[in-house]
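Left out: one protein chain. Kept in place: all the others.
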Amino acid sequence: MTTTTNAPPPMPATTSGAHARALPRRVATAVGAQNTSLIGALIVVVGTFAWLDDGYLTTANMTVIGDTVAVTGLLAVVQTVVIICGALDISVGSQAGIASVVSAMAFTSTDGNAALGILAAIGVGIAAGVVNGVVIVYGRVNPVIATLATLAAYKGVAQLLAGGRAQGYVLGDDFFIFVARGKILGLSVQIWTLFVVAVAVHILLKYTDIGRNIYAIGGNDTAARLAGININKYLVAVYALAGVVAAIAGVILTARTGSGQPTSGSEGLELKAITAAALGGCALKGGKGGIGGTLLAVFLLGALENGLNVVGVNSFWQNVAQGALLVVAVVIQQRRNGERAVGLPT
Amino acid sequence: MTTTTNAPPPMPATTSGAHARALPRRVATAVGAQNTSLIGALIVVVGTFAWLDDGYLTTANMTVIGDTVAVTGLLAVVQTVVIICGALDISVGSQAGIASVVSAMAFTSTDGNAALGILAAIGVGIAAGVVNGVVIVYGRVNPVIATLATLAAYKGVAQLLAGGRAQGYVLGDDFFIFVARGKILGLSVQIWTLFVVAVAVHILLKYTDIGRNIYAIGGNDTAARLAGININKYLVAVYALAGVVAAIAGVILTARTGSGQPTSGSEGLELKAITAAALGGCALKGGKGGIGGTLLAVFLLGALENGLNVVGVNSFWQNVAQGALLVVAVVIQQRRNGERAVGLPT
Amino acid sequence: SSGKDENKSGSPSGPPASLSGTIKIAYLQKQGDQQYFVDEADGARAKAKELGVDLKVVNLGNDTNKAVSEVQAAMAQKYNGVVIVVPDPAVGPQVVDIATGGGAPLLASDDQICVGGADPTKCAKDKLVPRVGFSGPQMGTQVGQRAAEEFKKAGWTPADTAIIAAWKQDVTVCTDRVEAAHQAFKQATGADVKVLKVGTDNTPPDAQNKTAATMSGNRSVKHWIVWGCNDENVSGAVTALHNGGYGSNDVIGVGLGAYLACKDWGSGKPSGMKAALFINGHEVGGLAVQTMVDRLRNGKPFPAEAFATTKMVDPSNWQQSGLKCT
Partner (left out) sequence: MTKSPPLDLPGPALAVENIHKDFAGVHALRGITLDFPRGTVTALMGENGAGKSTLIRIINGDHRPGDGRVLVAGTPRELHSPADARRHGIRVIAQEPEIVPHVSVAENVYIGALPRKAGRVLDRSALYRRMRSDLERLGFAHAIAPEALGSQLSPAQRQLVEILRALTTEAAVLAFDEPTSSLSEHEVEALFDLIRRLRDQGLAIIYVSHRMQEIFRLADRIAVLRDGELAGVRDASQADEGEVVRLMVGRDLSTLFARGRSAGDRVVLDVRDLTTEHVSNVCLEVHEGEVVALAGLVGAGRSELAAALVGDLPIRSGEVRVEGRPLRLRIPRDAVRAGIGYAPEERKAQALFMTGSVRHNISVAVLDRLRRFRFVSSRRERRLAHEFVDRLEVRTPSIDHEVRKLSGGNQQKVVLARWLARRPKILILDEPTRGIDIGAKAEIYRLVDELAGAGVAILVISSELPEVLGLADRIVVMQNGRITGELDRADADEEGILALAMAYDLAEPTQGNPS
């Protein structure tokens, strides 16, 4: 091996050879790994409960699961975007609460104009999101602290607006009834809303330059900045998006419960949303994750919770089971990756 | 400007010059900045409420604040250690809940042996902590997901153990009465417990090689690993420590409320503990923070909450005020740092 | 100090003393963001204003630890009297001891507490702290009786009927209510109808989700009876049943609070929400403050128990009951 030839460098051949070899594996890795595990877990959960109870795997119950996860799902979808940026929005539940109250109050005070109710809710959602973004980017407050603070503040605002009471009654209105109980092509309006928002956000993330820039910001914000991305603008916009989607979730809450709820139904949603995003494969340090994984995680958690209730498991055991299954699902997933067990996993 | 002198290379001078320049700033930054701001905020809060209400700045009320923050303080102190490692323990509240129930049940079933009650609680705390650590390190489950899962699971276990009801009654026992209401040198036993634990953890972090290794693991786990630190052992031990301290908090809960509480009194403590640690200067990505800042933040939040109640602010406004003040405190702190407003703050 | 020596002086209902000057009262409430307790706080404030006393209302959430802290704070700040709705009755003895140590009379509101033990149901009569409000079991009983009436009227059989009992299962007073309802129902009907226990977080969406799942597991059931810890649970569960295809004639929901039930009735559409126990929080708050002021200002001893009016309301009569629907 000491002779020297004037042959061309061997590089190109190596590159394309390796390329051909790696392709199927690459597809499996990039598209699959995380999601395959989740699909596997979903099949196990659905299979188990279907076997335990006839009522589980029925169209009616699947609709129930869909409706149940719609609100959490919306928040999880948008939380995914925030997490991909490397940030966190803990205030989504409170934002949904404000939006719920505002939609019902605006509806009532305009003598039953549903469109105005929704517009008002979305307006408030944008405002709340922009405040979050500005406090974080220009106030230099860590996202976790900032949104913990607005979690409390927005909840207080919702309670003050509503005087602590459920506001209005919207189920006299056709539109809200449609949202609460309507169906399109056999699927409920709530599930359609989730799907439409999820698909829109998915397209945004995967197929537009905006989405690519969001991944870049989360992956390495210095590099993103130096590559010419206006990261401040992006961050504020992402929080505003979170506000808008939280507002949509709030409107659904209003329709589901029939009145504007300042806190009831929206408290604790932030943890559910973050759990789903993380289980769906988002790295909390940013730059990684996708809507597909998050949705699967949302449905997995929803199918599990529903199943435990269908077979009538006591709520204390449900806590244990949910915690344990969450751990088991992730452990199996990670074992398959064969990652070395050193230090903190990402 | 092309002349050349034969002067010595300027490097050394520049370096040490930069160093001399940087040192006082560095001291101010490391020891002071964060804490100075918190002390400032504490003075403002205490001053304002003292001015608004005579009853605020009394020994009796200060004792109340101390007792009120003891449980949160303990959890915040140990959360600080976990965060310095670059991890998070969201299950601390549930661990305290289990410990509370176990201490009361063990006490009752041993016909009133307080020592056994406490030992049982601590044993359970260690077990819960080790399970967290093992799931994370060897199960490769992200710390946030893992402890979100055990938050639910441990809560379920506490509820199952207790059948959903408060357990036992400990206020017939001298020791528990001592914990609940005793005083040493004018300070309550609860505050002493917080101080002793805080000082012990502070010494551990700042003055032992164990503590320094914890900072190294959080600051750069590759560096720590390459230096031969057994980071897995450290991580499991830190979670075990979190379990022990959560158990102590649980015992205090039992003494304060008079019986073992599966969930009441411990739900939501994780967010309070994380808020205090983050406000106290811990970077959530690890490697940075200290007990001093966390304690100051704990007292600041405690003084604020107590003050708002002293002057009789309605609970809805309290939410708004707490959120807003949290943001304002951090914004002022950051403005003083003069950090440039680009991207996400740390 | 060991902490023991401080709780020697009088019992909470000890010798009445009369006060002059401004009276400061602390009203500590669990779940202060729920509608019933919001009403109660409003009633208390209105009464305090009328009587010219200082009133501080504190929300304890579900946190027993906070209950202890806030009683301590009230003592430290020299409040003259404490009214408390405990998050859990087990914290009662501690609260009693602290209030006694601070020399302030203590009045329980809504939920019972016991002087020397964690469980008020096992408490000797003379050890119970004087109370204003409603009796949990009693409310449950009224709900169960009304459900029984409606059940008989509907002519359903136990075989194709099931009961949904929805409540937050780790809240003791909730458990007491639904159990009392079941007792009363059994007694009144003599029928053995299957009870499905649904654990919720006491909010409408959660009750709706959990009930919907339970319904999926029991599709053979034709008729449903629903009760729960509060209106949120019943309203959420009834909504789920309607969404699942059960008409208003197949559901008997008996609410507790009536503040959400009234919204259904106000719309004029038929609803499975057949009745609800109207408990007037506003009145309880006012009564508690009045009782405390009487004691502090005039030395009038606390009555052992004082009840505000409760009224079973339904679509036909709720508007006359004084119930305000927001």
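The first chain written gets the first letter, and so on, giving A, B and C; residue counts start at 1 in each chain.
We adopt the following convention: a residue touches a chain if its C-beta (ideal position, glycine included) is under 8 Å from a C-beta of that chain, and two chains touch if they have at least 3 such contacts.
Since the structure is predicted, the reported quantities are computational estimates derived from the model, not experimental observations.
Shown as candidates are A:Leu52, A:Ala115, A:Ile184 or A:Ile210; the residue that touches the absent chain is A:Ile210. The residue touching the chain not shown here, chosen from B:Ile43, B:Ala115 or B:Ile210, is B:Ile210. Mapped onto subunit A, contacts with the missing chain fall at residues 1-2, 4-12, 14-15, 18-19, 21-23, 25-26, 30, 207-210, 212-213, 215-216, 219-220, 222-230, 232, 287-288.
In the full complex, subunit B touches the hidden chain at residues 1-5, 7-23, 26, 30, 207-213, 215-216, 219-220, 222-230, 283, 287-288, 340, 342.
Assume only the chains that are shown with their structure count from here on.
Subunit C has its Cα centroid 36 Å from the Cα centroid of subunit A. If you average the CA atoms of subunit A and of subunit B, the two centres end up 29 Å from each other. For subunit B, residues touching at least two other chains, in rising order: 159, 164, 315-316, 318.
Taken residue by residue, subunit C touches two or more other chains at 32-33, 169-170, whereas all remaining positions touch fewer. Considering their complex, residues 53, 55-56, 58, 60-61, 63-64, 67-68, 71, 159, 164-166, 168-169, 171, 174, 177-183, 189, 253, 256-259, 261-268, 306, 309-310, 312, 314-316, 318 of subunit B touch subunit C. For subunit C in complex with subunit A, the touching residues are 32-35, 38-39, 169-170, 196-201, 203-206, 208-210, 212-219, 232, 235-236, 239-240, 242-245, 259-260, 263-264, 266-267, 269, 325-326.
Looking at the complex, you find that subunit C touches subunit B at residues 1-4, 6, 32-33, 54-59, 61-70, 72-73, 75-78, 87-94, 97, 101, 117-118, 169-170, 172, 175.
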